[in-house]
Structures are given as structure tokens and as C-alpha cells.
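Structure first, then comments.
Apart from one protein chain that is not included, each protein chain of the complex appears where it belongs.
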Amino acid sequence: MSHLISRKRMTLLLAAAAIGTVTGTAIAAAADLSVARSVDADSLDAYKTSNTQSLQITNLIFDTLLTMDKDGSVHPGLASAWTMSDDGKTYSFTIRDNVKCHDGSSFDAAAAKASLDRAIDPATVNPSLSAWGPISGTAVEGTDLKVTLSEPYGPFTSFLTSIQASFMCPSSFASAEFKPVGTGPFKLVDWVRNDKIELEANADYKNFSPLIENPGKPHIDKLTFKVIPEAVARMAALRSGEADLVEPSLEEATDLKDDEAYKVYAAELSGQQVIAAFTWKIKPLDKPEIRKAIGMAMNRDAYASIAFEGLVNTANCPVAPNLFSTDEALCATWGVSYDQAAAKAIMEENGYTAENPLKVKLLVHKLPGWDQMHQIMQQDLAAINVQADIETREVAAFFDYMSTVNEKSDGEPAVWTMGMSGVDPDYLYFLWKRPGFVNMGLNETVDTMLEEQRKLSGDARADKIHEIEKYLMENAYAVPLLSPGWGWLMASTSKVDGFKMGFMVSLLFNDVTVAE
Amino acid sequence: MTDTSAPLASRRRLPVSILIGTGLAVVIVAAAVLAPSLIPFDPMRMAAGPRLAAPSFDHLFGTDEFGRDLFSRVLTGGRLSLGIGLTAVVSGLAIGGLIGLVAAFAGRLVEATLLRIIDVLYSFPDTLIALALVAFLGPGIENATLAIAISLVPFYARVTYGLAAAERAKPYVEAAKLAGIHTGRLVRVHVMPNIGQSLVVMGTLGFSSAILSAAGLSFLGLGVQPPSPEWGAILASGRNYINKAPWILIFPGVAICLTVLSFNLIGDSLRDLVDPRRKDRS
Partner (left out) sequence: MLLLIFKRVLIAFFTVIAVILLSGILVHVVPGDPVTAMMAQSVSATPEAMAEMRARLGLDLPVWQQVLLYTWHVLQGDLGTSIRGNESVAWLFLQRLPNTFSLAVSGLVIALAIGLPLGFIAAINRGRLAETVVMVLAVLGVSIPAFWLGLILMQLFALELGWLPVAGSGWRNIVLPALTLGLTYCALVARMTRSALIEVLEEDYIRTARARGLREYQVLFVHALRPALISIVTVVGLVFAYLLGGQVIIENVFSWNGVGRLAVQAMLQRDYPMIQGFIVVFATSVVVVSMLIDILYGFLDPRMRKS
């Protein structure tokens, strides 16, 4: 280890001799950390954005009422305790004493209520609004925040641990212009859009998350996020020492992993799931056996090991691993397994031969690794007499197009891929309940089961979710492929220690130290 | 893109640059046309060799991340890139030329209106126009070609208008009008042959800019899609191997450079030869 550090220092000294200016900051930067990401935050108002890059920052500035451990269990956060009424419609959260906001004001039950009221106010235009659940009222009782729901909402407490469920200090939104003031480990210093975000450690911070060891102020003093859209440039920034921690290019992540001068981090708790789906209303994909055959042709191991360079795992369920109730072994018994010969036989029985292949579209959108996966998938399908033309769109156009395609019951059949992430299997509801996300909703049976699981909790809910998963997979509406699938990798120089990634690819810097 | 100014006083012997340009172009076009019989592997075949293998006797240009043979891909890609360039230029020139002619001969109101629109469109970066169009049309090689063709339209409309307007002012056009010749016939029989040469030159120059646009679109991830071996698409999907397997970037990049260079050289020299004293610099 020591010789590594000295090698690093040599490089720095050489660079110093060569230029003489920037190195001053590089050596003095012991307690500073510079992070390079591909995209900037849209907004630092956690109630006005749902994209990961924004929430990764807001999650550093704000805290959540509750927190989640690795196993999916819910723990206290800003609320030291909580209770649920027997009918599942009333929750009471005890807000901790002496929690300080960045501007010195204190965060109490009244502040929590103000924040929650703003989150669910339709005028806020919160993209995560429906995930907060059917909240019908909020009230302050002493140090308690009381929340009433119009009907039971099983995923409520899990949601309150997620990075969308930030609680803000009321001074954030006291004036017309939003300025992020929270209770989180870092304070905002400066933000130049599309360029950099500067944060500094919150000296008064108290940690409640079970994922973090450091009980107080983060070890680093300054944290800077830079935007470097081009992956080649981010890798160059990491190698030249301009950035300590970057979103690496997938192609080079394995090389970094094998290099002692660098570390690679993969989010295990991403909550991300990549699936393949079908335009099942269009012939011949209306036949479950054809859909199954296509699923059987998909060599998921090759997607994981070649397209994703072995940095993701194959996944068996329509819901991501590590979430409530997800049981990979159980799902494996319901889904199709890789068997190209058998798949080809099914296709030939249905009249699709090498001379007369089934023509489908492979509708996809662009992401690192996905492009490569689709190319292998195209070859997989060709092997069972399915001729797939890849059509790649950018994200906005893709989902818009999918909502049209999913409505149709004639035209060219299509296989398509998508990813979804969350902290609770309730995202099945958003996807599959009619009309569903981009019109992918299925039928009465599924709708009913999805409604039922929301009203249950504990094992009963887990059983219901298993039932839904089984239905989706036995009928081959969904072919689970991989988890995670996008933006889950980070890489740093080896002088960075203690960096962690939490649920939904949140970035945790509380335990980070920078060796010099 | 390209400028439209190049007055040159006198005709003289064929410049050396046109010889270099033509020589290169002949080799490139021949390689693209003969690609199917020249390539040792199916350009789409994965695991034709080891993954990311350096150039060797078996794989002249090395292999890519799927073990596909890059030599076969670059050669086959030439057909695509040249095809895109040709189609885009021919259609862009046809539409733009028509608009330019209409602007020049269809009366003052039409002229003023069209010119304004052309000027505004012309001022937008063509990459942005193509990008917006691809977003609108959807993906695929046909749509990328169409987007590039349309992004070339303002340029060609302007150039054609400039040439036609200059022609319009000449005595023979006045004479023909007085003689009662129909405008359509006038344009077809008298004006077109006179400006045709210049348009061919502009076409040659547009061809190279179309190839660059196609590569640029692919680089932004919005043009021709993998696994299609279009040069820009190979560059785009291979760019993260710049440290590990630089040959994935080098060979298609050099292919683009040489192709664009050759047509630019031809176009530049032809322009000098064809238009001895044109001063269209607006």
C-alpha cells in the first residue's frame, strides 16, 4: 500500500515540476473531495425533481424521517419513533429534539409538517407526488407529526426512507426563490448550473442512518461535484488527479478494478431492475409460448459478463433484489431459463424457420451497456429464427413512442427493454396496473392483486407480491434481465476511503477520508 | 460547412490537389463498392476473433468489443457512410435547389419570404437542425440521412438562389422574357445549364460535410445505430476504449478523414476551375 501512495506522490511531484500551478491545490486538498458526474442536477428542490442526479445531491443536504438498513428494514431517522394505527390509516412520527438546520433554526414537528404539506401540495408539481400515498391530512401534536391517509398504504414507511422523501427546513421555501436549507451532512455553498456544485460539511450533523458509521460531522470539509458529460474526459480527469471520484466508463471499470491505484464501487442497493417486455397485444406475441421462447433465447449471463463487463448480476424477479419480499430463488422457479435449442423448437413448431423468420422490432433507448446488450440480444434472437431490428431512441421519445406502441393490437410486434428503480416492490403498481406506465397495464386480475397488496403489510403483503410476480413471469409478460443497470458505478483513486452507495444510488460521503 | 467564395482569375492546368483528391476518392469508393468480396469476415459476426485484439495479420484493423473484425466493419461501413453522404446531398440539393430557383424566379413577395426563412434556418448550426429532426423522425439510417439532407437544404437554397439571381440579371434572361418564353422553360433550358456546374461543385463539398454530420450525429448517439458499422457509429461505441483498444477509434477516424479530405480537395479545386470570377460572398 505504502509504495502505491509514494508512486502517486511521485506523479504529483512530476506534474508540479511540469506546471507548477494546479498541484498546490492537489496536495493541500487532503480534506476536500472532487466528484465528476456525467449530468448536473436539474434542481436542488427535492419536491420538484425525480431524477437520480438531482436526488443524489438533495439527499446530502436533506435528511429523511426514516432510514432503511441493507436488509430493507425500516429504522428511525429525523423521527425517533413512529406508530401506525390498527386500520393502517393514521401514522404518528415523533420528531427528535435538538435537530439543527443549516441556518441555525431548529427542525421540529411544525417544520416537518410544513415540509410535508409542501411536498403534497398540487401547486408544487411534485413528480413523486403519487408515491407519497393517499395523504388526507397532517397535524402537529406536541413533538409528534400526525399523518392521516384516506386508505391504507403499505409502502408508506419504506417510501419515507427514500431519497425522494427529503424533509426540508421551512426557511428553504420561505421566500419566492427556493434555497436548499436542510439538516443533512452537507450545506450548499455555490451552484453554477451545468458546471459545478460546491458543498461544505455541516459541523452540527448527527447521523441516524444504519448504513453510515460516522455519528457526526463528515470527515471531509469540502465536497465539489463537477459535470463532465463525456466518459473519456471523466476517465482522464480521474487519471490526471483532477477528480477523486467519478462515474467511470463501463468499458474501463474492470481495468480500474484490477489496478491497485483505483477503487470501483457498485451500488448493491440500487433498487434497479432491468426487464424485457413485449407488445403482447400484437400477434404472434399474444401467445405466451412465443413470448416464453423469446425469453428462453436471451442469454442473460452474456449480457452481464460481456455487455456490462461483469459489473452487474442477472436478476430473476420483476422487482429488484434486496427489496421487501424479493426472493430470487423463488422467482427462478417461475421464470424461463436459457435454452436456445428448446426455444428454437417452439418457434419452428409455430412455423418460424430460418427462411421464414419472425420479424420483430427491438425497441430500446440509449444507455451505456444497454447498447451492447441489445446487440447480443439481436444475435440471440436470430438463433431462434427471430429477426429483430434494433430501433434506438433517446429517452423522451422512447417512452412517448412506447405508450403509442403498447396501445396497439396490430402492426409489427416488438420486444422492448426498460429499467425501473425504487425502494419498494410497489413499483409494480405503477408499471402494470391499467393503464400503467406507458400503457403497459395488463388486465383485471393483475389490477386487483396490485390494489390488494397496497392494503396489506408484512408476510401477507409479501405473499401477494409473490403471487403477482408469479403471474407476470408464468405468462411471460416480463423477462427479468439484470440488476442494477444504469449509473450504479463509481470509481475513485485509492486514496479515497469509506465511500458508500445507498438505496437508489444515493451517494454517502459521511465516512469518507482522503489519505495523502 | 463550406464557404461559397473563391474567385480565381484564370483557368490553368489541373492542380495537383485535384489529382490527390481524385486518387484517394477512387481508392475509397472502390474499397466500398468491392467490400463484399474484399472482407474476410461477416462484419456483424461476433467472436470472429478474440475481443479487443490488436491489429494482426488475421485481423488487419484488430477487433472490437464483441470480437468482430474491424477491417470488415470499416470497409462495409464505407458503403453506408458514402451512401448516406450521396443520398443526403442529392436530396438536399434537389430540394434546396428548387427552393432557390423558386425564390429567384417566382416574384418579389415569394422571394422576400423565402429568403427570410432561408436566412433564419441557415443561421442555425446544422448539427442542431439535424439533431432536432432526428428527435422528431425517430432513429435509423434512413431518418438520419433524411435529417442531414434537410439540414443541407438552407445552404443549397441559398447558394442556388445566389447563382440564379446573378443569372437573372443577365441580358439573355431579359431577352428571353421579352420573347415570351415561359419562366419554367427559361429556368430549365437556359438557367440550369449555366449554374449546374457550380451546383455540382457545391454538391461535392456538401458530400464531405454530410459525412461529417452523420459521424457527429452518431457520436451524440442519435444517428445511425449499432450494430450497423457506419464509421461514426463505430467511433461512438468504441470511444471509451481509447486507452484499451485505440485501434477501434483510429481506423474509422482515419477513414472519415481521408474520405472527407478527398472530396474537399476535389470540390475546392473544381470550384476554382469552374467559377473564375464569382463573387458570391454574402
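The first chain written gets the first letter, and so on, giving A and B; residue counts start at 1 in each chain.
Just so we're on the same page, a contact is a pair of C-beta atoms (placed from the backbone, for glycine too) under 8 Å apart; a residue touches a chain by one contact, two chains touch by 3 or more.
What you see is a predicted model, and the numbers here were worked out from it, not measured in a lab.
Among the displayed chains, contact with the absent chain in the complete complex occurs for A, B.
Only one of the listed residues, B:Val120, B:Ala175 or B:Val189, touches the absent chain: B:Val120.
Among A:Pro229, A:Gly310, A:Gly351 or A:Gly458, the one in contact with the hidden chain is A:Pro229. Of the candidate positions B:Leu152, B:Val173 or B:Ile256, contact with the unshown chain belongs to B:Ile256. Interface with the hidden chain, as seen from chain B, comprises residues 1-3, 5-9, 12, 15-17, 20, 112, 116-117, 119-120, 123-128, 131-132, 135-136, 138, 208, 212, 215-216, 219-220, 232, 235, 239, 242, 249, 253, 256-258, 260-261, 264-265, 268, 281. Remark: the residues of chain A touching the chain excluded from display are 15, 18-19, 22, 36, 41-43, 45, 48-51, 122-123, 125, 127-131, 164, 192-195, 226-230, 232-233, 236-237, 239-240, 242, 394-401, 403, 418-422, 426-427, 430, 435-437, 439, 486.
Note that in this section only the chains that are shown with their structure count from here on.
In this assembly, the C-alpha centroid of chain A lies 42 Å from the C-alpha centroid of chain B.
By the touch rule above, chain A contacts chain B in their complex via residues 231-232, 235, 249-252, 255, 306, 366, 368, 371-372, 374-376, 378-379, 390-394, 396-397, 401.
On the side of chain B, the complex with chain A involves touching residues 46, 51, 65-66, 135, 138-140, 221-222, 225-227, 237, 239-244.
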